[in-house]
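What you see is the complex with one protein chain gone and the rest in place.
The letters A, B and C name the chains in turn, as written, and every chain counts its residues from 1.
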């Protein structure tokens, strides 16, 4: 049972991470992966994303969510990679990978960490758009997403 | 909105598929991936897995589940790769990738397809163990997993 | 009509498909299975009515009381265990 959390400024290769994560888990029948990407949509175009973070607090918080997910869903391994700094459209921001014997716990483990990450990990998004850059507001739906785990 | 379903005997590279899938989706903020692997556990060791399938029916069924997931969860794209034939421990069997604007629909899309796949796609597992090979029985929990989507 | 067999049913019957001319009286999937049981000892022994198996007509899962209609293929197989 391994919990790995990496905060890094550098770009990462989503697929390479999946393969690396999976390689040493002969007992894992199921791997669920979530990749969050910088997106630009026609109604809200952006050029880049700047992600500010609280380094020591982020590391501790994410390790805690990952450990909680491991215990709760009986995961074989979990890995979280989260970037900070400036990123371009299409680049990955975050990746969560959860391995388990069974598919539902792998899905739930990755989903659980993402829900908490969105609301409780100390990261702040600044979008760089055509009319300048602005801080993103916290979304109500992220708070409600978290509640499903306390039911 | 693209639905891609590939049934193949050859091994696939889980990470390369993730990267390929993600590359042409600048609007996708979220990609959820499920990878099912051949597993061997100490209490139930196997040497290999043989997966028999009904080719035309499998293709049609999986395309239908994938299309349903796309409509239901408003996915930007979904791709399913499912192998048949003989596979070794640690090799991937199936991969489902769902892309969306938002993380929950990406998770739900991949999860939905996997639940239906397990029970309704015409594949049959034969495990090759130390004492010969045997067909795997259908599991009750797979039937109940499906029910969560009809609530 | 083509009858196709899969997994342990295919193995135990020792064939993966067969062509079968069905009499007029055979209207539904259940009729076809009864006809096979009546005319084929192996089939009757391996797939008695209480066996748990599924059937598809031309790639669509169907029930026992589904009419054969113009279907070209009847597939007989155990519950699926894919994914």
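Quick note on the criterion: a contact is a pair of C-beta atoms (placed from the backbone, for glycine too) under 8 Å apart; a residue touches a chain by one contact, two chains touch by 3 or more.
Keep in mind it's a predicted model, so treat the numbers as computed, not measured.
Participant: Among the chains included here, which ones are touched by the excluded chain in the whole complex?
Facilitator: A
Participant: Among A:1, A:16 or A:136, which residue is in touch with the absent chain?
Facilitator: A:136
Participant: Decide which residue listed in A:32, A:99 or A:117 touches the omitted chain of the complex.
Facilitator: A:117
Participant: Residue-wise, where is chain A in contact with the chain that is not depicted?
Facilitator: 36, 51-54, 56-58, 60-61, 82, 93-94, 114, 117-126, 135-139, 142
Definition applied: only the chains that are shown with their structure count from here on.
Participant: So which chain ends up closest to the centre of the protein, judged by Cα positions averaged per chain?
Facilitator: Centroid comparison flags B as closest.
Participant: Would you kindly tell me how far, in whole Å, the mean C-alpha position of chain C lies from that of chain A?
Facilitator: Those two chain centres are 48 Å apart.
Participant: Using mean C-alpha positions as chain centres, tell me how far chain A is from chain B in Å, no decimals.
Facilitator: Averaging C-alpha atoms per chain gives centres 22 Å apart.
Participant: Chain B to chain C: how many Å between their CA centres?
Facilitator: Centre-to-centre distance between chain B and chain C: 27 Å.
Participant: Where in chain A do residues touch two or more other chains at once?
Facilitator: 103
Participant: Specify, in ascending order, the residues of chain C that touch 2 or more different other chains.
Facilitator: Expected reply: 83.
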